[in-house]
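All protein chains but one are shown in place.
Showing subunit A:
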Amino acid sequence: MTSLLLVEDDAVIRASVSLALERYGFRTATAADGLSGLEAAQAGGHDLLLLDVMLPGLDGISLCRRIRETSQVPILMMSARGDGLDVVAGLEGGADDYVVKPVDLSVLVARIRSLLRRAAFARPVPAEPTAGQAVAFAVLDFGELSIDTGALEVRRAGQRVELTPTELRLLLEFAAHPGIVLERATLLRTVWDYGWDGDSRVVDLCVQRLRKKIGADRIETVRGFGYKLRTS
């Protein structure tokens, strides 16, 4: 059973969302403030974290940063402001996606499932792949960056790079189209499962985080169009 951690200070939301999520088949642990949320997150065992932005003690954005120092667990932020600053700060802090309150449970569940799919995708395939998969997986080299699409390991100049499932999924999308410009809308669709209503800042900020990890010049911005992976 998938286990979620919901960090939310509003008692009604905490209780009702966790109950509702359980109906959708998620086991949900809760924390009422930032510090106990950090403790629970560091204890581990959660497949996905659902963080409110405004939290007493440690706010959701700082909490997200602290968690990212040690863990690549999928993080979904919930903002009640939706005025951009919250959202950008949360995504910069390492969140994979965000929703604006009040969010329909069906939408929230869709976002959670999309994020969990990425996480499942990011888990390496069993040690003994079938014959068909063995052909498909390879180690791709782009300059000092090497991506093992089977073991799902990314190395930069021989050093292992830790990526969140979303970052990994995004990088693989680039690696599948080396040197080709990918539009933000396309990436929103393929990586985040968004339609035209998706927020392209999600892509921009994830690319920023990815650049910090794999080298700033590896992914080039093509002004007005999108991004592309530099192959050499």
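Couple of notes before you dig in:
Criterion: a contact is a pair of C-beta atoms (placed from the backbone, for glycine too) under 8 Å apart; a residue touches a chain by one contact, two chains touch by 3 or more; residues count from 1.
Assume contacts and distances are computed from a predicted model.
The UniProt record for the undisplayed chain lists the protein name "histidine kinase", from the options "histidine kinase", "Cell division protein FtsX", "Spore gernimation protein" or "Tripartite tricarboxylate transporter permease". Of the options A:2, A:71, A:149 or A:200, the residue whose C-beta touches the omitted chain is A:200.
Among A:35, A:54, A:110 or A:140, the one in contact with the hidden chain is A:54. If you put the hidden chain back, the residue from A:27, A:68, A:101 or A:228 that touches it is A:101.
Considering the full assembly, A:80 is the residue among A:35, A:80 or A:175 that touches the omitted chain. Touching residues on subunit A toward the chain that is not drawn are 10, 12-13, 16-17, 19-20, 23, 54, 78, 80-83, 100-105, 183-185, 195-201, 224-226.
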